[in-house]
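Just one protein chain is left out here, and the rest sit where they should.
Up next, subunit A:
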């Protein structure tokens, strides 16, 4: 139905520049034409835009993005617009963007961004909603905004198919009711555990794995725990997302070797993926998890 409406809209609007409508926090926002110069203040949104094959003109903390998010790669000429918590309004204004994309900002900040250019603001991360469902919705909305709805639908459909395929591949290998817990090592004695409302846990469930360490839902769905508390993962796999940074030391400790998942050879390291990312980061997580899981003996 949506596609049909889109098609009808597309046909009626063909002669003029295509008018686009995006639904953000406030409801429908209409642009006369798809905005071309985008400033993106949130890394998950930057991912989503790049995943629609559009390069923003400005992104917050570009250097840190290249270290931590890595994929999809940020083109070299994207301008740094300052901190994610306090983006530089003057630098943004100098870029004269057609639209500013942001998430989870307070009304006051939003009002000032609105003076520079039309703002599209999403509620992306919240303890009281499903973060992944929000990411999928945001990706489709961005598809509408950038007049690439078909591309967005294709990529989401392809991702669903790929997730099914990876799930089947892993089911073949791991049998019924497999368990896996996603973590990040923090330092020698502590780790972050991904729980309810986090992207890694959502992906593991999608691949039919259940976590063994319970972490209740929160804004980011992650909790700091002591290294020894990882022993709650008694029978299943533990997947540690790289880079480990200082956390690499944990693997050198004698306690590490006694952790059940290490003793049973059920520990695997996962290639870097940004765990607070957008819709297509589900697929990136799934591929990284699959590679790590299949490498297990």
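The criterion applied here is as follows: contacts are C-beta pairs under 8 Å (C-beta built on N, C-alpha and C of every residue); 3 or more make two chains touch, one makes a residue touch a chain; residues count from 1.
Heads up, the rule we're going with is that contacts and distances are computed from a predicted model.
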{"item": "Chain left out of the displayed complex - its UniProt protein name, from \"Iron complex transport system permease protein\", \"Oxidoreductase\", \"Peptide ABC transporter ATPase\" or \"Roadblock/LAMTOR2 domain-containing protein\"", "value": "\"Iron complex transport system permease protein\""}
{"item": "Selected from A:47, A:61 or A:212 as touching the chain missing from the view", "value": "A:61"}
{"item": "In subunit A, positions touching the absent partner", "value": "61, 64, 67-68, 80-86, 88-91, 93-94, 106, 108-109, 111-112, 115-116, 127, 186-190, 192, 215-216, 218-220, 222-229, 231, 245-247, 250, 253-260, 263, 276"}
